[in-house]
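With one protein chain held back, the other chains of the complex are shown just where they sit.
Coming up: chain A.
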Amino acid sequence: MAYSVVLAGPVDIDGWRAAARDAWRAGISPDRLVFHVPGEAGDLFGGEPPPPPRADAAMPLVPRDFLALAEVAVRHRDPARFALLYDVLCRIAGGARGLLDDAADPVVARLRDMAKAVRRDAHKMHAFVRFTEIEGPRHVAWFEPDHYIEEAEAGFFIRRFAQLRWSIATPRLSLHWDGAALSIGPAGRRDALPPPDAGEALWRAYFGAIFNPARLKPAAMRAEMPEKYWKNLPEAQDIPRLIAEAPSRVRAMVAAGAAAPNPNPQRRRTPMATSTEGFAELRAQLLAADLPEWASRATQPVMGEGPVGAALMLVGEQPGDEEDLAGRAFVGPAGRLLNAVLEEAEVPRDALFVTNAVKHFKYTQQGRRRLHQTPDAGDITRYRPFLRAEVALVRPRLVLALGATALRALTGRAMPVTKSRDLHLKTADGMDLRATVHPSYLLRLPDAVAQRAERQRFAADLARAYGEATQTGGAAHAGGGASGANRS
């Protein structure tokens, strides 16, 4: 016994849901149920309406993605869509919960293809509707979709053109937006469109000018803009001419060859003033310097910053990822920690000059990330002249090395930070020097207790160095390096 359900219209998803639910609860198998849409081709030899559901039958349970698929697939023009959906519904409700993941199931594959076609049709409607302004003012358009998508896609045009009044007519119906509400009217007619206006001529001129005749690829164009759309696209009227003219335009370009330079070139700008300051010069030297290959992969040299003549100068290792992008020292995670600890130690960051031993970010590439790589002895040596020049420009009373790289760069010798921490040291140029850990060392400590203790120690080192650098009268530490800068 075959049964038949008559739906209210081509996209009557609610009617289909109610009928399908009842049919499933009445135990009707997919091969015995026909869905019929008035005016649509299909099986006209339908039977009786299905019997009412059995009172004790449970509601069919389906996952959310089935309803999402159904909502899109019903907009397809294929008369079989409702029956196919009922077939999948019965199998899912009958226990095949994961059926939709089985993209190789022929019915699922067919429904997915239908949904894909509907989405593509909707996308082309968003793209290819062309409005013309008429009196009112009102914007009017004619469009011929492949599927039953007009009602569903009205929302796109409302969101985009909410403050305009517009109408889109199609062979099935017409959508009208009056600035506040949507109404659906009868089918429109293509020949009711207004004639082309001046704005359309501008748009066609743009279409012609943006085309590059040396890259002619008409098949790629047709794949995305099939010819069936051309008759409703004003710019498409120019396509045959543009294609026909392209080869001769390219031949003319090549035949003309290179042109003599214009004897009256565009006015050149006056050269920008270059700073004669020592730091700018140092930066320029770095840009021109013959550096290791890896330095060319960094964004820019990162110079130190702070007041010239700062009493205390901090020297770190090298710029990290964030420093490299910003072009400023100590602005990344270690820099933020340094700022916090300086605050705890009551050392004003503004009064310090902070810089790095190595001026470029050295890293290894791992996927899309740039991982910090410790500079080796050769790198440190290569950058030493720049660090020395920087120290000479700032002329601090005390230099504080943060970590082993800085210590090595300043002294010229490899020495452990842990054993140098409480010593009065000298730079290779004879300036007063102290050493402590690099703030990134604190970031790497795994254990919170050790982290707290080390942080306190680091703060104490910073406070002591600042105290020594700013104490009144003479050298930063006993034994005096006040004349150190002159010894270089």
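Assume contacts are C-beta pairs under 8 Å (C-beta built on N, C-alpha and C of every residue); 3 or more make two chains touch, one makes a residue touch a chain; residues count from 1.
Following the convention adopted for this analysis, contacts and distances are computed from a predicted model.
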Among "Amino acid/amide ABC transporter membrane protein 2, HAAT family", "Sodium:solute symporter family protein", "Cytochrome c" or "DNA modification/repair radical SAM protein", the UniProt name of the subunit that does not appear here: "DNA modification/repair radical SAM protein"
Omitted-chain contact residue, chosen from A:Arg64, A:Arg368 or A:Arg413: A:Arg368
Options A:Gly257, A:Pro348 or A:Gly378, residue touching the unrepresented chain: A:Gly257
Hidden partner chain, touching residue among A:Gln300, A:Gln451 or A:Gln471: A:Gln300
Absent-chain contact - pick from A:Pro38, A:Pro52, A:Gly98 or A:Pro446: A:Gly98
Residue ranges of chain A at the interface with the undisplayed chain: 98-99, 101-106, 109, 123, 126-133, 139, 141, 156, 158-164, 199-203, 205-221, 224-225, 233, 235-236, 239, 242-243, 246-247, 250, 253-254, 256-262, 265-269, 272, 287, 296-297, 299-300, 322, 324-327, 365, 367-370
